[in-house]
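Below: one structure, written as structure tokens.
Part of the complex only, each chain left as placed.
When the chains are written out, they are named A and B in that same order, and each has its own residue count from 1.
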């Protein structure tokens, strides 16, 4: 298996990861988590929906919370395309590829296209949203972790190679990837359109499922403040992993689970990746999985993820050996 | 006068601000300033030249210091184009526009094109550089302000409208601009290609001259640390303006003058600007010039700038009233 070479003239222009749509069982609890603790700002809300954005975002929403009628799921992950023409081209592309593609109406968004990628991830594409003022210098609205913006999504899929291939053909560039030592079979791919390391990430696992969406937060200070605040607000055990330092991507991170178990990553310090000579960085799995200074993640971080609405997930491999904290502690006792 | 509408299908693909080339009288003093104080990393050096990059940069250099044979000048500001084809198209474009354009050889860069824009700024375009490892997680190499990367250039020109028009035609998007109250004549334009607020900025003034180039630094901590370190290293009076908070762009900033008087801005907290519905933000001059919490800049910040090599600058307007600290203090005594 070979990583697909970069495509510089893509069939349509995806610009960036845009928004996540989550179904949640208790809208008030989720709002407390994302607004009071995390610090997202309410752009609009009604009885059944809360539209949230980060402090630096001019688009209407990067996170939509919808009252779940059934179980807690991720309804869709949203990508931005640049123009309405790109949307049309996207429609044709998915239809020709034999993939689902349908126009839908979504509040506060321009014309919107629902599609699915070949590994089953339900996507929502649009070219425009209603705009709102940036709140970067509205410091009296800053609270919690002061999240600036949504940055990327990470999904589990049993077929990382297929996902990688598909997104690279759409013009996504591979920034980093992990292969089992001595193989060329990608176990994890970091793909980007917007010029920093990630817009969509796929990791091997039972899927399609959403592992997490990620928000950029400003400083070291905010990592500790949001954890400290979590305890005050009753969310202490929602802190699942970190703060710690990633290998691939370089970021400082902390992962939290929302009241429905959806996972959000808060991170900072990504790098710019724009130049044609900037080659994908390969990590051997043994090196990528090596403990940095923090302890490894708990098993839940490796295995739990949000199902997508009406999309069946594959089963996880019961024999897979994961570099989980539980095993690490036994080994280093 | 009207601001030119955005051009989504530019004649060639400029991707970002790339590098500055400065002629300096004392190479050792400049290296002490940019390496020991600011924290840039030496990629290569020889008797007459030092090539520097930021901690997050994979390209070979974002700042080149050359031993000056005459006065201290900025030789060129560099822009990246995406492919060699873009370089070819750029050559044709400048030639057809009757502007200077010549191929040159530059160490550690791919094929390089020297051109000038219509307001006289000497530019250097290339599509590739030699690469070096990113040092973002090489924390034992972090020092000074820990600059991650070069971000943008600001130039003085007497004809902001002409500069604005030219770069917008090249596909640059206007993120913010300042007009005298009640007019549509831009006094300052912030133009970008890479998806954050600036790559090139033009402000009205005697020019063409380089007002500053800007480096991204990580946290509040680094603003104070680099100023404190400046005093220890004998550069206390090189701190010219700030730390403070910008109006346009939102950034936290500090400006320093290097040993030759070239000005570098250290800043953080820009925002992402990628979406088609994200309209340029207009500032009335009275509001943009209003003091935020910091005191206004000294006169030198408003009037002094680096000449470009072999390019004559216009004269400054002796009658211009500038919102300088000196006047502010008299008015608020």
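Keep this in mind: a residue touches a chain if its C-beta (ideal position, glycine included) is under 8 Å from a C-beta of that chain, and two chains touch if they have at least 3 such contacts.
None of the values given here were measured: they were computed from a predicted structure.
Chemist: Please state: how many copies of the shared sequence does the complete assembly contain, given 2 in place?
Modeler: In total, this homomeric complex is built from 4 copies.
Heads up, the rule we're going with is that only the chains that are shown with their structure count from here on.
Chemist: Suppose each chain is reduced to the average of its Cα coordinates; what separation in Å results between chain A and chain B?
Modeler: The computed centroid separation for chain A versus chain B comes out at 33 Å.
Chemist: Would you tell me which residues of chain B are touching chain A in their complex?
Modeler: Of all residues in chain B, those touching chain A are 8, 15-16, 56-59, 80, 82-83, 110, 127-129, 131, 134, 136-137, 148-149, 194-195, 218-221, 245, 250, 269, 271-279.
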